[in-house]
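Please read through the structure below; I'll follow up with questions.
In this view, the complex is presented without one of its protein chains, the others remaining in place.
Which chain is which? They are A and B, in the order written, and residues in each are numbered from 1.
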Amino acid sequence: MTVSLPEGDLQERLERYLEGFREHAELQESGIEEDVVRVVVEPELVPRVLTVARDVLGIMHLSFITVVDRRGHFDLTYELLDLRGGRVRVKTTLEGEEPVIESVTGIYPTANWHEREAYDMFGIAFRGHPDLRRVYTWQDHFDHHPLLKSFEISTKRTFEGLR
Amino acid sequence: MGVMQQFEEPNILTTTTDRLFNWARKNSLWPLQFGLACCAIEMMSTGMAHNDLDRFGAGFFVASPRQADVMIVSGTVSTKMAERMTRLYEQMAEPKWVIAMGACAISGGPFLEGYSVLMGADRVIPVDVYVPGCPPRPEALIFGIMTLQKKIERERQVGYEKKPRPALVDEEGNVMEYLPEREYRNISEGKAARLPGIRPLKRTYVFERKGMPPKSMTDVGWIPPEAKKKLRAQEKARKAADQGKDAPAGDGEGA
Partner (left out) sequence: MLKEEERRRAETVVPGGRESGRLARPDIRDEFGLETMDMNMGPQHPSMHGLLRLVLELDGETVVRCDPVMGYLHRCQEKIAENRLYPAVIPLTDRLDYLANIHNEHGYCMAVEDLMDVEVPPRAEAIRVLMSELMRLASHIPSIGFLLLELGAFSPILYAFRERERIQDIFEAITGARMMFHYIRIGGVKADLPEGMEERIWNYIESLEASFKRDFIDLIEGNEIFVARTRGVGKLTQQKALEIGLTGPPLRCTGVDFDVRRDYPYSWYPNVEFDVVTDEAGDVEASYRVRVKECYQSMRIIKQVLEKMPEGEVMADLGRRLRPPEGEGFGRVEGPRGEFAVHVVSDGTDVPYRVHYRDPSFVNMQMLQEIVPGHYLPDIMPIMGLIDPVSGGWDK
């Protein structure tokens, strides 16, 4: 079963993606800068935007999900590739100490482990994720989320005893 | 083996069998396949045709710890893996040795600050030879194995202060093959202390040399001339200060 990848001029495709996003979802900001379609949305609209990307626009590859801890809120970035030169970056901001966001595993199944990593490192809970466990650290008893800015590391810190 | 323990002191019989056993053991060190990280690639490289470990008898990497003699800890030991590493170490049969290969196994290496990195394999198991490098060249690992061979040559069946004692002995003197299960989980959870009655292993040893190593081993080689002048000036100043200090100290003692 062959999969067809998009064709055509890059700028036209990026314009088309931007139009598609603007039409189907309410965006806070959007624009094209240097061959990247940049879209900023509310956290609740992220699944809608990604569904639009996959079904309407035909973008098939989710490259990564990055979380940045901004000491008060979290910035999430979802980067989508249409495998022929186009990049779409969906950004959102999560407020609060224990943020919750809808999982996109149903839309892009590759997000499964990206979201597990985000949970492990930052403590972001993904509603609707089929298997939200820690992926790098001990699964039983490591109660910290390491990449938060409040978790400091140094050579003196012995992490509860042995290191 | 048991026959030799009848003697209390080394004699002609025990030294001969020592030489025989040590020769046999050092020339057929079978390593355990314990490649953890990047050093594993260099360890594999050492075992391959170009830098051949098989000429030392150590080319046969076994998968099961029961059949292994030496565990080459090659790569970063994370605390999650430290539990498994200790289990594997205790599953190995005596006599066994450990080579800590690479900076990460010696002391945590470049990842010293990590929250899940064990600062050196010798925090949980006793290490015999440390091979520095990141990763150590195959020649360095071969040098490490040869050093281990020299160390094995020195072993004696009798003549320790006490008889050679088994590794895990609890308070009543029973020999245990494994630690109780919670000890392993303690390593994983980060709790350092082992049970009080279990004596720690004392295989790691320091070279018993008298004084400093020979000058050739401390020679730095070429020093740029400016630095050399500065060093020589510092030496002169220090010698002058010592002599200046000697005189009042001598006076003080004399008086």
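By definition in this document, contacts are C-beta pairs under 8 Å (C-beta built on N, C-alpha and C of every residue); 3 or more make two chains touch, one makes a residue touch a chain.
These figures come from a predicted structure and were not determined experimentally.
Determine which of the presented chains are touched by the chain that is not presented, and list them.
Visible chains that the missing one touches: A, B.
Looking at A:Gly8, A:Pro109 or A:Gly128, which makes contact with the chain not pictured?
In the full complex, the listed residue that touches the missing chain is A:Pro109.
Given that one chain is not shown, which residue among A:Gly8, A:Gly31, A:Gly85 or A:Gly128 touches it?
A:Gly85
Identify the residues of chain A touching the omitted chain, counting contacts across the whole complex.
1-3, 5, 60-64, 66-69, 77, 79, 81, 83-85, 87, 108-114, 117, 121, 134-139, 146-147, 151, 153
Applying the definition given at the start, please give the residues of chain B touching the unseen chain.
So the residues of chain B touching the missing chain come out as 33-38, 40-42, 44-45, 48-50, 63, 75-76, 78, 80-81, 84, 88, 110-111, 113-117, 134-135, 137.
One rule holds for everything that comes next: only the chains that are shown with their structure count from here on.
Indicate the whole-number Å distance between the mean C-alpha point of chain A and the mean C-alpha point of chain B.
Taking the average C-alpha coordinate of chain A and of chain B, the gap between them is 46 Å.
Quick one: in the complex, what on chain A touches chain B?
Contacts found on chain A: 136-138, 141, 144, 146, 151, 153-155, 157-163.
In the complex formed with chain A, which residues of chain B make contact?
79-80, 82, 108, 112-119, 123-124, 186-193
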